[in-house]
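Mind having a look at this structure? Questions to follow.
Complex shown without one protein chain; remaining protein chains in place.
Chains here go by letter, A and B, matching the order in which they are written, and residues are numbered from 1 within each.
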């Protein structure tokens, strides 16, 4: 799996999951994203890095929000964007997903941004794609959502600088969350001092400690002295099942309020992947308060997506192992 | 409200309603639109005025036609366009509309073209948007549709030159029409000599004279000696209610025919915001006849939308109060 994401020179090829990447690559992504943040202040907010490239938003699961951020990032890199929404029911058979892939390859597309309800779909596509194709995972089942995790890391780094001294608490439906999985991996690779997860017992994975985290079922205990609190979005459909009490009771126990926040470090930042269910994951006072960095996450999402797109396309050269004297070094990743 | 639309130098900032704008600004819009009309004849029909800018078609109510005209205008100004259709039911609470706005701002979007079923939505968004964001109203409830009104004014001016000598009759569902409201305001500000409205009593607002218009319930009387006749589109759903007789009877009383047109000035022009219900608002002989300027309205719509977009973005400097020696004068409206 690591070979799939990184080429022989250690450079990003596909961006499928945080798992299998090393600290250097994650840091390169953050640094590259940082370098793009200045573009926003320019009069013309575009760079020609991906001009003439065709980037396909290949969404088997609809998500206007995520699709929009990738589309904006691609346009800012001067790429042409094609939006394709495919009803998952039309591609139940693996061979048909492959047929879709082969057809888009034949149309000379360069990169696929893949969103799919099934875990492993982005890997599957990357495994079977032609060598010059690049694949970015925009969320696959319960498995991974790596660009979300990296925009969170960028947001944390901009506020806290050094991961090695941080206590980070992730609160909510850890069991079903691809976002939580990717965040835990990224925080761990970047050397976070202490990673905690906070959830009702029914929403914690069976052997959660094996992920290298501390598990809590009590919110105040879980966020005590925390520097960063990441609230997960609660999928409303969980409410109907046996896993959860009412949304009212959930808010009583796990909803973030100013009162409960007093347990955390006074410089704590509050994060949420959005959109917030106000009055369920947190109240509006917290969501719109001075510790909330939710909108900065959105901005950082554009920069991070520009970074992984341009790095995977070989338009930006960040790998430390590259020998500048090697002939055609940069062509190899095109 | 006037402060919201115009900056301290009297320049356009948002374009939300005709109300609150003065004759100079309306004339600037018409003049700017006029200056764009030449682009159509060029080999490459684009100007780089908004290159690198992100313009969002934020449509809470679907309208392919209006969305298309804004998209074309934006592309002709070299902007990047993002189309977002939001089901109104998902944003019933004001706070959620604000969340949508905040997220798009965080994605570094520059301008929102807002269409919404609720009156005042575009104002609401403009009031709460960050200072560098620009908002254009593409129709809000029964309130306002200012770009439609201005393309109508451009069409009238191209044919009739001087508003001060004109008799203009607006025919149809005055009561429910945001188009009629905006037209009456624009005609009035531009100094039209006589503005008339013609409708069944049930489709006239209660105190219609307070708008500065003459009301008629008889079509022939209402269009007598008129220089301009603006037919409104009849929403089919009005037919089901108690407000109107059958469409057949409506056409008998208020549908425009060559015969009825003989009452008007012989140089009269016939306008309609489209799409025409042939055989209801007018018959095809009139719609496709020599006095109809309906398709010129469509063309003028592109020019007018280019004008308000580029003026609001500060890319075109039209305000008479601007001091050219003022430092960074043009940057202030970015």
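One rule holds for everything that comes next: contacts are C-beta pairs under 8 Å (C-beta built on N, C-alpha and C of every residue); 3 or more make two chains touch, one makes a residue touch a chain.
Source: prediction; values computed, not measured.
Colleague: Going by the contact rule already stated, which one of B:17, B:32 or B:69 would touch the omitted chain in the full complex?
Modeller: The one listed residue touching the chain not shown is B:69.
Colleague: Among the options B:51, B:128, B:260 or B:278, which residue touches the chain absent from this view?
Modeller: B:278
Colleague: Which residue among A:8, A:31, A:99 or A:267 touches the omitted chain?
Modeller: Looking across A:8, A:31, A:99 or A:267, the contact with the absent chain belongs to A:99.
Colleague: For review purposes, identify every residue of subunit A that touches the missing chain, sorted by number.
Modeller: Interface residues of subunit A facing the absent chain: 51-54, 80, 82, 84, 86, 95-96, 99, 102-103, 105-109, 334.
Colleague: What residues on subunit B make contact with the chain left out of this view?
Modeller: Within subunit B, the residues that touch the unshown chain are 40, 42-46, 64-65, 68-69, 71-72, 75, 274-276, 278, 284, 295-296, 298-299, 301-302.
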